[in-house]
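Shown here: the complex without one of its protein chains, the others still in place.
On to chain A.
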């Protein structure tokens, strides 16, 4: 993929597909106002009229097939998985097609990579788009041969006539096919006939990622572009009182020193940009800047104070998530025979994708073109248009690969900032954040406190369960939802009744909003990561309090949830849960459903010096029908590594408005030496597909901490913790 070709304007569109006379493009109209997605044919006249259609498949009469991926790839595999849905039904293989990323235009529908949603939401629509085109091509062939469609079938980009063995390539059929009506309800395949889906097909972009040719946002190149490094306020709140760029300007290559701003959703902060003809000169120039900051108010901002506030808020009632099946917690808790309570804290975290935030932007009058690693090109268009006060159709976006994102690159501050600079200096610019910028500036995963109460009746049955979710609200800060008298409906992921069907007759879950100036945003698996740590640790505490084995305790509460029990049983079997371990070893488990997928881990730990070593992680993941099982394993491996990092490495701490971690020496991540043996089992079933990019993360920290409790008797309730000093 290259920047020059991955944007699809109407003219490119025709160019890509070869001759304009015989273009077959299929897409969906937008499901506006609840209208079901319907399949429409897109011919060249429709194109030239610029109809609101959404073309995912292009076939030229030369036989060139182009499939469109509408979800930017940050490593989760959408560059393959979405086109694979089309290819399966279209009867082509990925080596017969070219894959292109969509460019954010509204006609493609939602293009946000987030919430592990790509396959969940596109599973049927993409397959139907593929199936519709296949039906048209078969019909066209039957017509040309003057035979019945029933005697024809499609395979590997050709239609065959079974009795005679004759065949046409798709390219030979496209002109005829383009004259046909698009079938309203194309027949999709029976999953047992899948040739690609569920088969671990190698990802097509992998070779480009082992030879250096894959193009990431940071690799974008626009002739004449200048490089920019920006000094933003070192404290959370900060204004430029004055700045002196004279020394910076004396550095060879530095062209401009200008005041700029970083526009976040909830506020803008001032900054000073150094523009130079090389990145190194821009960095050196930045170091030579003299800026006087007004840090008024920042001295009062610290993560310590934030958590003190959470502990106070945890004493309040908060706002309850309503659920008819919730029963009456207060009553049952009051009447109970034994009560257990505990609180868990999880830190602020930086995403630290290995490719730092960057954006290449060229503002030219009332038009702008953007080359940047972004998770949601469709959401970026109106943001940029509004910010620059230009028309949305004048915003052109190129979507390259992202070098990791984890939620960070759904927050478009770094793109807007580049717009601000390019507009001022009237030239194309590439702004690259340093690692220090990335780590210190946020936005971060919000620090959270999860408080629990559980109670048993006189017979020892668990009758009451209360979960208070206390902390910052992304919805409140990023999207301006006032959340007056209501809980944050995104913040319950992973532990509410919908995701955690433990049968406890009286359950309460509430949200307690902590306002904060610290910028926050979603971080891989979002609240599910913090909720599940508390929830699955506390379930374990309850099991021990009841004198039961934690697995048996869970299975007991999940008797009516066969999918969950099957996952746990498989986990027990694969991890050899019931084997007798030596004194110095123990196993712990946790299970969580998030983003419509159930994931469970069994972690084996051993004593090592004053601490603990993670020996092995066995995982079972049930995400329903699969697209690429090997990639499900890869994502789960990644979630385990990132989840263990979040549990035992550094959190982000802020003191007097300043982030204390600046680079990987202060914000450590797991390295090769620290990786346990990992075994992953993907459940094979016919349930609707769930998410894959995130669900493996939430249960890893509680499984680890439950194992450590079983080994040492020490209950860990605050992350991160020092795994080398447990006893």
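The rule we apply is simple: contacts are C-beta pairs under 8 Å (C-beta built on N, C-alpha and C of every residue); 3 or more make two chains touch, one makes a residue touch a chain; residues count from 1.
Operating definition for what follows: contacts and distances are computed from a predicted model.
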Protein name (UniProt record) of the chain left out of view, among "Nicotinate dehydrogenase subunit A", "ABC transporter permease", "Isoquinoline 1-oxidoreductase, alpha subunit" or "Glycine/D-amino acid oxidase-like deaminating enzyme": "Isoquinoline 1-oxidoreductase, alpha subunit"
Which residue of A:162, A:179, A:252 or A:655 touches the chain not shown here: A:252
Contact partner of the left-out chain, one of A:145, A:279, A:319 or A:490: A:279
Among A:272, A:352 or A:682, the residue in touch with the chain that has been omitted: A:352
Option touching the unshown chain, where A:107, A:143, A:435 or A:607 are the choices: A:435
Full-complex contact with the absent chain, from A:219, A:345, A:369 or A:694: A:219
Touching residues on chain A - with respect to the absent chain: 73-77, 202-203, 205-216, 218-219, 221, 227, 252-253, 278-281, 284, 352-356, 401-406, 432, 434-435, 630-631, 634-635, 637-642, 663-665, 669-673, 675, 678
